[in-house]
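Only one protein chain is missing from this complex, and each of the others stays in its spot.
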Amino acid sequence: MQLDNSSTNIAASLALATCTLLGSTPALANESVDNEWRFDTAILYYGETDRVSLVEGVISATKDFGDDHIFNGKLTYDGLTGASATGAVPQDTVQTFSRPSGHGGYAVAAGELPLDDTFRDSRVQLNAQWTQPLGDNLRGSAGVHASKEYDYLSLGMNGSLAQDFDQKNTTLSLGLSYQFDQIDPVGGTPERLGIMPIPTYIGDDYDDDHDDDYDDDHDDDHDNAYPDRNGTQNKDTVDVLLGLTQIINRRTIMQLNYGVSVSDGYLNDPYKLVSVVNDLGQTQQTLFESRPDQRTKHNVYWQTKYAMDSGVFDISYRYATDDWDITSHTLESRLRFNITDNSYLQPHIRIYQQTAAEFYQPFILDDSPLPTFASADYRLGEMDAYTVGLKYGQQLDNGDAWAVRMEYYQQNPKNAGFDEPGQLADLDLYPSVKAMMVQFNYQF
Amino acid sequence: MKKINKLLCIGLLASQAIGCASLGVQPWERDLLAKEEMALNAEGVDLGLDDHIYFSKEATSGGRAFAGGGCGCN
Partner (left out) sequence: MYLLRSLFLSFLVCLFGFSFQQMAHAKTVDYPAPSINFKSAFSFTNQTTQATDITQLSQLRGKVVYVDFWASWCVPCRRSFPWMNQMQAKYADDLVILAINLDQDPKLAEAFLAKLPANFHIEYNPSGDIAKAYDVIGMPSSYVIDKTGQVRLTHVGFFKAKQTQYEQSIVALINEVPSL
């Protein structure tokens, strides 16, 4: 029986191309024609107050090679500079820390949260994805990615199948991805809960090779600094994603995904620290963090889109839980108002909440036994976060489109019930992180 | 929050169960769903950038797409 694929389209196929699982969203309303490249480009600036700033550029190119055989290639570049929280606690006196390379150190003023300001990295990522019909109501997609930054390499591949039922009103999809990550930390891989050496020379800012810390010619240096450290570490990640897409009525489409992700290998952040404090809250030692070497995550994602007469309402909710005891809820919504036939305004809101990992602790008490696992990375602690944003977009007469968006993102880490001894009670162990994002898109 | 979650799940299941018979549209009634902005992955570049940021700043990733981040930022 020859009932061929009906109104499949770039948008739906791209869904697979971007590793999203979905099927039956029908045709693209734009003027896309076979054998023409379509480019989506964007540049994003992300800046945190006093911390990290990031510039990220994306070029995504898509082409239908005929009859819905679609290729998508994507190039991402990002440059990161600035300081990030190390996990060590603030003190009411000046603190000194070694740089990750082991060469020199840095001082943190009294009352300040220790930030390592050497982070300076650039990353290049390449994605390629091929999507095509495999039968009357079946689509397949396969892709690869590679990402490289100074101390990190990530390689991955994925495959998905999407099967339509009930005149394409229902789509079931199954996706699998495998990712191999390799980290080669600056200064070598620190030992789990190993003691960070205190730099010998104490001064205000006394880097001997601060600027070289993340430079490419640096490999030999860090080997010398910590000759006994391990080098490269690996991590394997397998993801399985099951999706159900259902068209509810002429205006409503709903998606429900269930995903499992299993990571195995080196899951530490080699630059993160944990302070060991006494009952006065004074730091006695600074250790490198230790996370388990396996993590299994489950999540459920639900999304609904509703077509209004003059816009689109989009709402999604995600529940995630893992065997590190982190549970999170994410609620996100976008509301697109079409101002004219070819311009729109789109407010965006996102609310996020997570519980702490079972091994998260803001510091270790020196009179308690050393745990096997400990991390003071606030990203594994209890936290609320929200994002508010606004986007304006316009379609040009020649078919090109541009858009600009601004977003404000705030993270509010919380104390997950830890008593704060001595001076720590008077210090802010959980400062908020505030960030602005500005993004410009151009599509041609 | 757990309660909300439970309610959401029940609501979703119930609506799916009740609506099953009448869900969906005729093939020629897809005009609104066919709009580019109605695709579940509309604004894919934005979503990708957001995923990258939240992956590196929060403990949870994935859901909409695969959870892997492909960067050493977490």
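Read from first to last, the chains carry the letters A and B; within each, the first residue is number 1.
In this section, a residue touches a chain if its C-beta (ideal position, glycine included) is under 8 Å from a C-beta of that chain, and two chains touch if they have at least 3 such contacts.
Because the structure is a prediction, the values reported are computed rather than measured.
Touch with the chain omitted from the figure is made, among A:67, A:358, A:400 or A:426, by A:67. Among A:161, A:276 or A:424, only A:161 touches the chain that is left out of the view.
Only one residue from A:57, A:111, A:140 or A:421 touches the chain missing from this view: A:140.
One chain is missing from the display, and on subunit B it is touched by residues 26-31, 34-35. Within the complete assembly, residues 1-10, 26-29, 31-34, 66-68, 133-136, 138, 140, 142, 157, 159, 161, 167-168, 176, 178, 236, 238, 262, 264 of subunit A touch the chain that is not shown.
What we mean here is this: only the chains that are shown with their structure count from here on.
Look at where the CA atoms of subunit A average out and do the same for subunit B: the two points lie 17 Å apart.
Subunit B makes touch with subunit A in their complex at residues 1, 4-5, 8, 12, 16, 19, 23-27, 29-42, 44-49, 52-54, 57-74. If you check the complex, the residues on subunit A that touch subunit B are 6-7, 9, 11-12, 14-15, 18-22, 25-30, 40-42, 44, 46, 54, 56, 58, 60, 74, 76, 78, 80, 123, 125, 145, 147, 149, 151-152, 154, 156, 158, 166-170, 175, 177, 179, 181, 183, 237, 239, 241, 245-251, 253, 255-257, 259, 261, 269, 297, 299-303, 305, 307, 312, 316-320, 322, 324, 326, 328-330, 336, 344, 352-354, 357, 379-380, 383, 385, 391, 405, 409, 411, 433, 437, 439, 441.
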